[in-house]
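On to subunit A.
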Amino acid sequence: MDIQKLADHESLDLHEVINFKTLCLVKSKLMQGLVFDQDLRALMQKDVEQSMQALGELQAIYNRAPFEAPIPQSRPTPIIN
Partner candidate 1 sequence: MNYALHEVLEVHEMAAFKTNCLTKSKTMKALVTDKQLKDIMQQDIDVSTRQLQEYASILSNAQQ
Partner candidate 2 sequence: MKPIIEKLTGMNALSDQVVAMDLLIAAKSGARNYAMAVTEAGTPEIKELLTRHLMEALDMHEQISAYMAEKGWYHAWDTNEQINLDLNNINTALNLTTL
């Protein structure tokens, strides 16, 4: 047993959490351009900063998933032409 690797089930849950966090981060970032209230905007910015930190930490630990693989430069299947 390789102690560095994560268990299957926790890796799958990390997958869920990472995708959710990514969506949250992008929403909090982009919605700042749409909100009017500056207090709300400030709180969203705080969320962006916290989420970036959290996402970085999650990525670092996700590296140890049993199905870890080399990361390509961009999405493998282009949608244009």
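The candidates came about this way: all candidates are chains of the complex that A comes from, given by their letters.
By definition in this document, a contact is a pair of C-beta atoms (placed from the backbone, for glycine too) under 8 Å apart; a residue touches a chain by one contact, two chains touch by 3 or more; residues count from 1.
Owing to the predicted nature of the structure, the values given are computational and were not obtained by experimental measurement.
Between subunit A and the candidates 1 or 2, a touch occurs in this complex only for 2. Taken together, the subunit A residues at the contact with candidate 2 in this complex read 1, 5, 7-10.
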